[in-house]
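Remarks on the structure that follows.
Heads up, one of the protein chains got dropped from this complex, but the rest are sitting where they should.
So, subunit A:
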Amino acid sequence: MTRHSLSLLLRNEPGALARIVVLFSSRGVDVESLSLAPAERGDLSRLDVVVELQPGRTIVQLIKQLGRVVDVKSVVDRTHDEAIELGA
């Protein structure tokens, strides 16, 4: 299992969060933590999530799969940033 931290911008549309969470469960992605908060722009929300991937699955693949969800505006891999913030 590999651990990754992602930050997504979602459109504030009904069902947007559900679609992301279902994508995680149907692709076998383990969610360690998840938080949703309003983004600076009122029509967007920011979703921060820490996930664990099964062996053989890549974060690049997951980012692309998240990217094709219509209500996802952007996906950023913050795994490295988080390590810096923690001083690790």
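Just so we're on the same page, contacts are C-beta pairs under 8 Å (C-beta built on N, C-alpha and C of every residue); 3 or more make two chains touch, one makes a residue touch a chain; residues count from 1.
Heads up, the rule we're going with is that contacts and distances are computed from a predicted model.
UniProt records the chain missing from this view under the protein name "Acetolactate synthase", selected from "RNA polymerase sigma-70 region 2 domain-containing protein", "Acetolactate synthase", "Succinate--CoA ligase subunit alpha" or "ABC transporter permease". Remark: the omitted chain is touched by one listed residue; of A:3, A:41, A:64 or A:80 this is A:64.
Although one chain is not drawn, its touching partners on subunit A can still be listed: residues 14-15, 18-19, 22-23, 26, 58, 60-61, 64-65, 67-68, 70-71.
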